[in-house]
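Shown here: the complex without one of its protein chains, the others still in place.
Let's turn to subunit A:
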């Protein structure tokens, strides 16, 4: 395996300009910045409507230094397939074609195109940043919103249904590489994207990105909240490479150790206000059962 990236050997070259439109303390900004460092100059991005489109800015100024195609919500992966075909026609096989979509654009609206691309085995990288709701339109619930979360479309009791496990759905397609990452562990994410660039075929990376305005916490706690999600065992970091599952370092460290209670994570955010004690206990039991297995 390649050498682990550290802060000191991480490239200083930036592909995102300062002064973009992302909210203060945005988890996606961190992930995007680090992810583009890993992808490098030789990449084309395909982006559907999402917070990332906001981050990229309005005509005529863009905050990304890479070529970027803005496409419709439902066609992200299909458009990436098209870009890959165009690159092949031009003989540029070494270009990374990267679809970068939000959780709504992946788990709800764009899932058929993504599923199609995975089934066809197109050589693309698909990165889904999961801020667990439709954030840029004003916090509406999405398929990956966890149970009990208050959003503007589930304002009283919170979402009743459980979070959709998108990485597992994509892994069921039998693609060569599926990974999950978190904004709180940017170097782990960097290594995963770097690894994805070396693999041929469809690659899927699911990144958990805390969102201060949508989740209801102070902007300075973005990393703390992201770390808590991993440390409480609610969001696991793993890789599935050619069918073999392995936990990544931040989650591997928790095996056999006592984890902080999930209530720590819930208490840190405003969006879990409506959860009652029974519900918290149920979720704690579910997490414990998952980790016991």
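As a convention for this text, a contact is a pair of C-beta atoms (placed from the backbone, for glycine too) under 8 Å apart; a residue touches a chain by one contact, two chains touch by 3 or more; residues count from 1.
The rule is simple: contacts and distances are computed from a predicted model.
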item	value
Name under which UniProt lists the unshown chain, selected from "Tryptophan synthase alpha chain", "Sugar ABC transporter permease", "Pyruvate ferredoxin oxidoreductase delta subunit" or "Cytochrome c biogenesis protein ResB"	"Pyruvate ferredoxin oxidoreductase delta subunit"
Residue among A:131, A:222 or A:269 touching the omitted chain	A:222
Residue, one of A:41, A:65, A:157 or A:290, that touches the chain absent here	A:65
Of A:21, A:120 or A:259, the residue in touch with the unshown chain	A:21
Contact set of subunit A toward the excluded chain (per top definition)	7-8, 10, 12, 14, 16-22, 24-27, 29-30, 33-34, 56-65, 186-187, 212, 218-224
